[in-house]
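One chain of protein is taken out of this complex; the other chains stay put.
For clarity, chains are labelled A, B and C in written order, and residue numbers in each chain start from 1.
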Amino acid sequence: MRLTPDAAGVYVIAPTPFREDGALALDDIPRMVDFFLAREVQGLTVLGMMGEASKLTEAEALQVAHAVLEAVNGQVPVVFGVPSSGFAAMQALAAAVMDAGAAGVMVAPPGTLRGDAAVLRHYAAVAELLGDTPFVLQDYPQGTGVTMAPEVIRRIIDTLPSCAMLKHEDWPGLDKLSWLRAAEAEGMRRVPILTGNGGLFLPDELRRGADGAMTGFAFPEMMRDVIRAHQAGDVERAADVFDAYLPLVRYEQQPGLGLAVRKHVLTERGALSCAAQRRPGARLTRDDLADIAFLLARLQRRLAALG
Amino acid sequence: MRLTPDAAGVYVIAPTPFREDGALALDDIPRMVDFFLAREVQGLTVLGMMGEASKLTEAEALQVAHAVLEAVNGQVPVVFGVPSSGFAAMQALAAAVMDAGAAGVMVAPPGTLRGDAAVLRHYAAVAELLGDTPFVLQDYPQGTGVTMAPEVIRRIIDTLPSCAMLKHEDWPGLDKLSWLRAAEAEGMRRVPILTGNGGLFLPDELRRGADGAMTGFAFPEMMRDVIRAHQAGDVERAADVFDAYLPLVRYEQQPGLGLAVRKHVLTERGALSCAAQRRPGARLTRDDLADIAFLLARLQRRLAALG
Amino acid sequence: MRLTPDAAGVYVIAPTPFREDGALALDDIPRMVDFFLAREVQGLTVLGMMGEASKLTEAEALQVAHAVLEAVNGQVPVVFGVPSSGFAAMQALAAAVMDAGAAGVMVAPPGTLRGDAAVLRHYAAVAELLGDTPFVLQDYPQGTGVTMAPEVIRRIIDTLPSCAMLKHEDWPGLDKLSWLRAAEAEGMRRVPILTGNGGLFLPDELRRGADGAMTGFAFPEMMRDVIRAHQAGDVERAADVFDAYLPLVRYEQQPGLGLAVRKHVLTERGALSCAAQRRPGARLTRDDLADIAFLLARLQRRLAALG
Partner (left out) sequence: MRLTPDAAGVYVIAPTPFREDGALALDDIPRMVDFFLAREVQGLTVLGMMGEASKLTEAEALQVAHAVLEAVNGQVPVVFGVPSSGFAAMQALAAAVMDAGAAGVMVAPPGTLRGDAAVLRHYAAVAELLGDTPFVLQDYPQGTGVTMAPEVIRRIIDTLPSCAMLKHEDWPGLDKLSWLRAAEAEGMRRVPILTGNGGLFLPDELRRGADGAMTGFAFPEMMRDVIRAHQAGDVERAADVFDAYLPLVRYEQQPGLGLAVRKHVLTERGALSCAAQRRPGARLTRDDLADIAFLLARLQRRLAALG
């Protein structure tokens, strides 16, 4: 099951489960996958930045990949983040996960790239390296330090057929989305565009033409329901659902701290047995936990009122 | 009227009004000041980053300062941002605005500072340079590139008596707030802490002990009403008011684009006669304007339902 | 005397003289200018980054400009650095110095630019703003944070006729130089390329086709003599002269500290009456001074041996 041009909906970014002592919690993976599939997501993305991929050894990354693919069992496509700076490690992991049944890989630009030409040369080399493996272009300047103008993204998509999707996570990024969709009207090859940033601009992004979200908010059903309402033409309903969750979305979107919030909420919800991050990682204070409890209680009331 | 240790509430960050052709719109200043005073703000902050201060000549900055102080006419304290990198320009502007009746100046760290010791040396030199002028310490790492650990902020406050306020704008910053308030319980000198980030975490910040907000959301009454509800002990009401505005707060908080949104909304509300930024500056697209109209319409309905 | 397409040789970057207390030392300017003219430089560049321009008020910058132009008295062209981030201040200073007899202005990209298209848009706006004032494009990524690929530089030169010179200061930059000279062979408009980095690669840059140096080493005669030997076809002699000075060039090229070294040596040589930088600025330690004395003594012996 490889990424196809009609990919859309929610590709949830899955965290990597650890135990309190930092050991990999592989036996948490089936329950986590079940949790996501029960929310009817269209796909999973694993070993991304929010998946603490850089803290795993290569052997552990493969263990995670196999465990996720086994649990998913072909029900939805699974995309895997691969290392961005070293071609050998990128190629090795990409080959291994594709062999094991992945739908594609996600490739961020290494932070050392400067200038449009350098970005284009890099992705041409990546595409050559990966052969026919479909790859997701990750545009996340605040995380990678690399800004890709819309013209550069267009060039990558138009010249590299294996670029199968855009993970859109620039900030601000709405006008970039509009630019790309307008470019398609003028002949740019169409690829699915899924958006990130924890869903913080999801209804706006859908109105600009996004095909869905690839991000990791702890309530994937928010993204599912916003997208469904939008697709049904009910932009007010989409915004109503979104607004109910927005205080928590915002709280979960804090850089550095957000993953700790997300894992805590996922643990509260039963998707994980332990919220720990592997070191080095942020830890929630008592005040943080009180904030989250306050926001979750308010969310329940808002959802009840929303019907 | 100088900054005092009991400063609190809303210090609204005022934009600088321009005409469509980029000329300074000094005659817009009285109406803008009236607009803010009518929302019962406790103070104004002028010539900050969102005030396009770096685009003004020195003569223009002085014109703006005099026009604002004249319009405010002593009703509330006014803080002025001063240049951070050049001591001569900092001292010249600080002296001029204090002579004209300013309450204090706001000083951001220059982006070249690296390491705690360098930050401490810099602010010691700033305090010596400014003499008895009260200064606001601006902690805004995502804008300045300089991270100040809570221990460093404590040292600045404890060793420099003219440091009269902390403008707190780290992100994430809630635990920094808690740390500083806890340090006061252990003997750190207490200064008012007003928070930034367009109000995106205002109710949370108040629960952590913030004294108010110094930021520039186009509906200052949101900040006023959230603070009032919080001070009245009604944290749910504070959150209710906040949540109503949050979709717009979020939209206005987009880096690079946010000021264009804010000036547009302020113009719609009659606070400015023209939303233009001086070049170089962002411009709203038709899609952006449609987003804002959508959000404003929803806000009106939410406020009506809120009562 | 405006910048012309045949500009070449040494455009020495002049420091701004201060007194020990940080006051502007305008009366040092004639002796400094005489010192440079006696070394037969082809031009001067004033109010650049090494000129501590960001520490001057606008009035002071104009005082410096007038004093330099008066002292130079039309003997060589003078280029002035102008502020990069604010168009109003850029335009005001550019107009003032051109009125007073400047040959052109130097414009660095503001550090917020990201992506080729943003850089091109920015310089198009700059050129429109400056009208027919010749401007020097400053390519100095390690100082500005903005990387301009050779393709981008070519576009700026080919589309903006008032771009009159390239100040080349990328690092590494030799292959960029070769690329640009090769592009001229294929139709790119030719502009003079003067190189920076304190002269650290001057003979190599000349072999790649540079027209000279625009930088501020405290012995401008090194640059003059290297260029003369190179122009005479004697690349070994050019390298011999360069090598004699290289230990000091390297020492003066330390980021942050280099200007203090340069001002100290210029003061030792009688070009300035005081080596002070305006605050904030680096200060030499006793060990630094011992290093410089050691290097200067060795330089004298090397020059004597060189003949």
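Here is the rule we use: a residue touches a chain if its C-beta (ideal position, glycine included) is under 8 Å from a C-beta of that chain, and two chains touch if they have at least 3 such contacts.
Nothing here was measured: the structure is a model prediction, and the numbers come from that model.
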Only one of B:Ala118, B:Val235 or B:Leu303 touches the unshown chain, namely B:Ala118
Out of C:Met50, C:Val97 or C:Leu200, which touches the unshown chain? C:Leu200
Which residue among A:Glu40, A:Glu60, A:Glu221 or A:Glu268 touches the omitted chain? A:Glu60
Which one touches the absent chain: B:Met148, B:Ile227, B:Val241 or B:Leu257? B:Met148
Contacts from chain B to the absent chain lie at residues 114-118, 141, 147-149, 151-152
Over the whole complex, note the residues of chain C touching the chain we left out. 171-172, 174-175, 178, 200-201, 204, 207-208, 235-236, 239, 242-243, 246-247, 250-251, 254-257, 285, 287-288, 290-291, 294, 298
Chain A positions in touch with the non-displayed chain are 22, 54-60, 85-89, 92, 110, 122, 125, 278-280
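In this section, only the chains that are shown with their structure count from here on.
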Chain at maximum distance from chain C, centres defined as averaged CA atoms: A
Proportion of interface numbers common to chain B and chain C (over half same, under half different): same
Per the C-alpha centroid definition, the whole-Å distance linking chain A and chain C comes out as 47
Chain B and chain C have mean C-alpha positions lying a whole-number Å distance apart equal to 38
For chain A, residues that touch 2 or more chains besides their own: none
